[in-house]
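One protein chain is absent from this view; the other protein chains keep their places.
The block that comes next holds subunit A.
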Amino acid sequence: QLVSALHNLTRHVVYRGLTRAEDILCLFPENFHQNLKNLLTKIILENISTWRSEAQASQISLPRLVDMDWRVDIKTSSDSIARMAVPTCLLQLKIQEDAALCGNNPVVSALTVELSKETLDTMLEGLGRIRDQLSAVANK
């Protein structure tokens, strides 16, 4: 019962986004033990930003990008062409499925994709537009 009550209290504080001692103190009932109330408030304040980040990290979401590796190769020959010099890019994205669905065993899948110069430029164009949008939103 004690653990459950503490859990409810901390969840409530994170949910409401309370950051000031006064707001947390007034959650306690009138005749609550003074020193205990202060101690609990202090501990909660110390941990609030960690808990908030954790809550954000574990909220429902699409799978998340956890890692990305790439390399640039040159294709020099194949069974149909004896000599060529085609640069190509290999990209590997590691994507973790929704943490909420996987519990303690997150599933990470790897997506390996080949990009040519043209497709890479398409990708860059799209990413540039996201960056522009981000700046526009940040400036508002």
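Basically, a residue touches a chain if its C-beta (ideal position, glycine included) is under 8 Å from a C-beta of that chain, and two chains touch if they have at least 3 such contacts; residues count from 1.
By our rule, contacts and distances are computed from a predicted model.
Peer 1: Any idea which of "Centromere protein M", "COMM domain-containing protein 6", "Transmembrane p24 trafficking protein 9" or "NADPH oxidase 2" UniProt assigns to the chain that's been left out?
Peer 2: The chain we cannot see is, by its UniProt record, "COMM domain-containing protein 6".
Peer 1: Taking the entire complex into account, which one of A:N8, A:N38 or A:T119 touches the absent chain?
Peer 2: A:T119
Peer 1: Since one chain isn't shown, list which residues of subunit A touch it in the complete complex.
Peer 2: These residues of subunit A touch the chain that is not shown: 11, 14-17, 52, 55-56, 58-65, 68, 70, 72, 74-75, 78, 80-81, 84, 86-87, 89-91, 93, 95, 111-117, 119-124, 126-131, 133-134, 137.
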